[in-house]
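For this depiction, one protein chain was excluded, whereas all remaining protein chains were kept in their positions.
The block that comes next holds chain A.
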Amino acid sequence: MKPTVNVLYLPGTNCQEETISAFAAVGATPRLRFAADLLAGDERLDDADILCIPGGFSFGDHLGAGAVAGALLRSHLADQFEACRTRPLIGICNGFQIAVRGGCFGKVGLKVNSSGTFRNEENQRHVVDEENDSPWLTGLGGQTLVFPCAHGEGRFHPDSTASVAEYRVALRYEKDSNPDGSFENIAGITSLDGLSFGLMDHPERAVDPEVRLAFFENGVRAVR
């Protein structure tokens, strides 16, 4: 039985196909979960081994990136989303923003890039944290992975007043190549239990097929 992946498809999602391709390439069965079907109760968000929230501009990024989708996850789909957080969950770019607003990583923010605008970097370099034992990062610690950056609101910013961080660093931008001004060059984080993984950049678009699939392969392996 192939592991299943629910890929949340919201109005404005636009990275679903390359994300589905990546999951399919590593032996999973990805399927789209449409917001309309979820709201109507025709489908569920939590009936798969993995939840993926892909990139895009959900609801046009109106009212703030991921704001409307975050409200959706915290209201009508709150119970199902909570269930998803007990299994591997990955949020990429807008999916990361939604996951943050959904409460996956505690009090952190993803703000307008320090340049004040969208940044597109075709060959952004990321260093995988060596200490984080998240299943999404298995075997990748210390490696430098090159994949595209394309976002306008990705400046990672933790709450300076929080006494305890509710996230762990997963990725950092390589030194002197921070495209969005993120705190301590943080490019991706996991939840404390490592199950939820969020990153602003796009491994599913990498030209190198090994890099393209690395995180997805790990996530799927964790639920086999």
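Rule of thumb we're sticking to: contacts are C-beta pairs under 8 Å (C-beta built on N, C-alpha and C of every residue); 3 or more make two chains touch, one makes a residue touch a chain; residues count from 1.
Keep this in mind: contacts and distances are computed from a predicted model.
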UniProt protein name of the chain not shown, from "Phosphoribosylformylglycinamidine synthase subunit II", "Thiamine transport system permease protein", "ABC transporter substrate-binding protein" or "Glycolate oxidase": "Phosphoribosylformylglycinamidine synthase subunit II"
Which one, A:26, A:104, A:150 or A:200, makes contact with the chain that was left out? A:150
Looking at the whole complex, which of A:47, A:79 or A:122 touches the chain that is not displayed? A:122
Mind listing the chain A residues that contact the chain we can't see here? 11-12, 14-15, 17-18, 21, 34-37, 55-57, 59-64, 67-68, 70-72, 75-76, 101, 107-109, 111-122, 148, 150, 152, 155, 157, 159, 181, 202, 204-207, 212
